[in-house]
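What follows is a short report on a single structure.
Here the complex is missing one protein chain, while the rest keep their positions.
Labels run A, B and C following the written order; every chain starts at residue 1.
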Amino acid sequence: MSIFNVNPVTVDDYRRRALCRLPRFLFDYLDGGANAEATLAANVNDFDRFRLKQRVMRNVDQVDTATTLAGFDAAMPVALAPVGMAGMYARRGETQGARAADSQGIPFTCSTLGICSVEEITAATGKPIWFQLYMLRDREVIKSLLKRAEAAGVTTLVFTVDLPLPGMRLRDYRNGMIGTNLRSKLSKAAQLTTSPGWIFDVGIKGKPHTIGNLSDVVPDPDDLNEYKAFIDSQFDSSVTWDDIAWLRSIWPGKLIIKGVMEVEDAQAAVNAGADGLVVSNHGGRQLDSVASGIVKLPAIAEAVGDQCEIYLDGGIRNGIDVIKAVALGANGVLIGRPWIYALAAAGEQGVKDLLGTFQSEIRTGMALMGVNNLSELTPELVERV
Amino acid sequence: MSIFNVNPVTVDDYRRRALCRLPRFLFDYLDGGANAEATLAANVNDFDRFRLKQRVMRNVDQVDTATTLAGFDAAMPVALAPVGMAGMYARRGETQGARAADSQGIPFTCSTLGICSVEEITAATGKPIWFQLYMLRDREVIKSLLKRAEAAGVTTLVFTVDLPLPGMRLRDYRNGMIGTNLRSKLSKAAQLTTSPGWIFDVGIKGKPHTIGNLSDVVPDPDDLNEYKAFIDSQFDSSVTWDDIAWLRSIWPGKLIIKGVMEVEDAQAAVNAGADGLVVSNHGGRQLDSVASGIVKLPAIAEAVGDQCEIYLDGGIRNGIDVIKAVALGANGVLIGRPWIYALAAAGEQGVKDLLGTFQSEIRTGMALMGVNNLSELTPELVERV
Amino acid sequence: MSIFNVNPVTVDDYRRRALCRLPRFLFDYLDGGANAEATLAANVNDFDRFRLKQRVMRNVDQVDTATTLAGFDAAMPVALAPVGMAGMYARRGETQGARAADSQGIPFTCSTLGICSVEEITAATGKPIWFQLYMLRDREVIKSLLKRAEAAGVTTLVFTVDLPLPGMRLRDYRNGMIGTNLRSKLSKAAQLTTSPGWIFDVGIKGKPHTIGNLSDVVPDPDDLNEYKAFIDSQFDSSVTWDDIAWLRSIWPGKLIIKGVMEVEDAQAAVNAGADGLVVSNHGGRQLDSVASGIVKLPAIAEAVGDQCEIYLDGGIRNGIDVIKAVALGANGVLIGRPWIYALAAAGEQGVKDLLGTFQSEIRTGMALMGVNNLSELTPELVERV
Partner (left out) sequence: MSIFNVNPVTVDDYRRRALCRLPRFLFDYLDGGANAEATLAANVNDFDRFRLKQRVMRNVDQVDTATTLAGFDAAMPVALAPVGMAGMYARRGETQGARAADSQGIPFTCSTLGICSVEEITAATGKPIWFQLYMLRDREVIKSLLKRAEAAGVTTLVFTVDLPLPGMRLRDYRNGMIGTNLRSKLSKAAQLTTSPGWIFDVGIKGKPHTIGNLSDVVPDPDDLNEYKAFIDSQFDSSVTWDDIAWLRSIWPGKLIIKGVMEVEDAQAAVNAGADGLVVSNHGGRQLDSVASGIVKLPAIAEAVGDQCEIYLDGGIRNGIDVIKAVALGANGVLIGRPWIYALAAAGEQGVKDLLGTFQSEIRTGMALMGVNNLSELTPELVERV
């Protein structure tokens, strides 16, 4: 980094540092999206289609960004999204992320496919976290996972519905991450040799690289091809809203359905007993060319916003984006790549700093819009370009 | 290619490899379009003006991409478009393309102006193919070509109507491909010396470079200027819909009219007895500044979609584009440049791999849209941006 | 130029060659526009907002691009626009341009401010040309210029109304072209030393560099600062439509008013007795941020198209642009920079070749639109994007 860029501040600052530090295939797995990455781009760019109103002389001495997210008393309307294999981006990455979230007073979501198990994460902070789940063909595994989660103190289940099968993230094929031919193997080897810092810190000291929550069912999740084989065999594309009803019946805590983009599906989620839903296209990693979440949010908030909590994820890169989402009807947002970039670039402290910047941006933005509480952020304060 | 780009996946991956491998004038002949190439760009970019809907929890365990294209039982709604001189891009290129199409279960279209004759191509696979025809001034040549095609097992005639005279592809003048002045000759020589792999594989081992279907009428089609002379002398710009009626009367198989962009012309094609039509601007190689096909498709499908089959070509670069075309009313699509890029870059295997990717993209996309069959892809699942 | 770019074809090909050959301040004077050059860009880009319709099977064996422009039997609806100081871009540049126009059968317009006088130009071809005039404070000079023009065989007067005072072309200040400070002088000297070909061919052999039509009134027009002084002193910003009526009364030939952008002004021009008008913003060299001509054309053609001839200039770069202008109501177009780029790059032959390409593009475009005559090019064949 140049002398003009000494302190990372924005998500992009952390992203550039992560690019330098990580083996390329890991960076690409994080950074990329499905197919032509049209939705990935739209997620970020579509926030520019909304403008905020500046209002002055309104006494904004008491700006308060606090709110309740699925029962969690949060310092701001932001949660860390579930990200599989976060532990490959920093040593025991999930625990670092959970500690950063805790210190900034926001929820952390543990992915089904994290390196650290739900128990390891909750042990790190001693606080309740959220737990994300994919449907697996073997329903007994589901039941036992929910048991473990409940025992570990999980209060909220985030159930992901937009992955009946894995999306086609073409970078993973292009760079040889997925692939067993010679070219792929040589490429991966070459990429590793150019990341000595990562090799020592994560590759060696960050072991074991098993998928904590599934270490009993996946033999060697360190081998990315076995990991893919597992997904291919266990992911269940026959799931329907009836399965959600079943899930509802066996899970006592809060239930948030993640991956809803249409009003019709939002209504179905409510009918199946969801306490909340996440308007999400999985960060542009599943169906490419679907609209961005921010564009879909207003209609869904309008339709079911009084029946359940509404979250948004995808493309949120700063506190101004958070304000837009809340003003358009979201109770809160989830951020995925941002916290992993910060984690890969600067570890727990990086995530903490980034969240601190989000908090300041939300507070400052609210003050400049002339509002003191999140509930004053209404659609009238947003203009479409 | 860098260590981050070891396996070609997208059309653009193959395109870059073709650029490295081919003499520039051949690459430009393939890659370029007419005049300022505005339509060429619109063909690709306009797909971005349509978005797909993500729908979840619908049981997509039985996604099926199969369909019937002009009587051909196809594994997916895609056919290889007729491309003149494909045999200049790889050794006996048309046979390689036909074998790849066959192995992936889709139709191959033999161009009037291919290097390999229709007989050579059908011999390679033993399967029926489609045959593309331009109107020639000498109607006896037409009759004899149709006889040969029928005898070789062609079931479907694709008759191209958007080439009453050749479009102005300016790259061919700029790089000296067309031109007999000294500069042009020196340029072509220089371009060839930088493509040793191509010279051996195609230039020497891929002979003869005659236009197979016309080898009796064009003396030496290896000389690109004679080839142009032939087009100039034989292409018949006085053709009208009456000639199509005549063609209909002498051809017993399926008849598809390729190159229709207006509803009025689509109706005329149906009236002349067409079984299908291709909404096409010839890949942006004829009238520059005409709209893209995808933008024109909905009105044509609406007007005559119940009277004949509708195909689309131009700018289709992945399976997501195919889904959009089908949802907007197409029975199937044709792809032109994509398969030639793959052919030039990696031969038959390249075409096969690319088609495999298209197939996966269509299947995955359908699953993520919550549909199991192509017939469920309706205009309601597409949004305009 | 690389081996992929051996024959110049498009306007941009010639532009790049002109950039290499000319002293930079002369290139900038030609290439630049007023202020932030917003209109300059819009002139070119706005053609992209219109699309042409492809229509097939219509018998286009008799495509004819001929028309009559202000009484001139023209091979296509194109004329060379008046360009001041063309003789600085090639040796006796106006005569070369006039010969090229003559050989391609289109009108040439002599600028008030050309290097060659009207007599020198008509002597070169022996054919009638058009003559462009600015209003000068000294009306006697006007009268004597019109006498000379008539005597030289000029049939059509193009009177320019959009230059009550010179526009602010900032490149001319930035590069030192206009300016007498030391930096400006050194800069011009440095620019000249890097253009040896131009120095010999134009700088030395192309003399005298007087403004032919005004050589009796401007002492030394070779000195660009004196030239500017002349403009400043003679340009008459008090001109009104009454002066046009006066002009009409003393000029027996055709009168075309150049520089009309609003319907109200078009009506005034007709009322003052104009036989034609040019929808023009002076190639983006006068009022910056005014709309492009192509966007303004339809309303003006609609309002007064049946009372006078309508021309368009500004941003026309190929035959497809010409087709759009004609379809939207123009009798013909003028091209300015294109012919000077070609002249500077390749002299008379360059201009001839470029015009030949325009002719082919118009003919081919018409055939692919299914029309045989210019009169069939109607607004229905154009779509707005």
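As a working rule, a residue touches a chain if its C-beta (ideal position, glycine included) is under 8 Å from a C-beta of that chain, and two chains touch if they have at least 3 such contacts.
Here the structure is a predicted model, which means the values were calculated and not measured.
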**Report entry** Missing chain: touched chains present in the view
**Finding:** A, C
Report summary line: Touch assignment to the omitted chain, from A:R58, A:K185 or A:K207, lands on A:R58
Query raised in the report: With respect to the chain omitted from the figure, which of A:V141, A:L192, A:V263 or A:L368 is a touching residue?
Result: A:L368
**Report entry** Full-complex contact with the absent chain, from C:V260, C:I323 or C:L343
**Finding:** C:V260
Query - For chain A, the residues touching the chain missing from this view - result: 3-10, 13, 47-48, 50-61, 317-320, 324, 357, 360-361, 364-365, 367-369, 383, 385
Query - Absent chain, residues of chain C that touch it - result: 24, 28, 35-36, 38, 161-162, 164-165, 167-168, 170, 173-176, 179, 181, 183-184, 186-187, 190-191, 237-241, 243-244, 259-262, 264-265, 268, 281, 286-291
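Just so we're on the same page, only the chains that are shown with their structure count from here on.
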Report task. Could you work out how far chain B has to rotate to sit on chain C, using CA atoms and steps of 5 degrees? Result -> 90
Query raised in the report: Quick one: chain B and chain C, Cα centre-to-centre, how many Å?
Result: 42
Report task. Would you give the residues of chain A that are in contact with at least 2 other chains, written as numbers and ranges? Result -> none
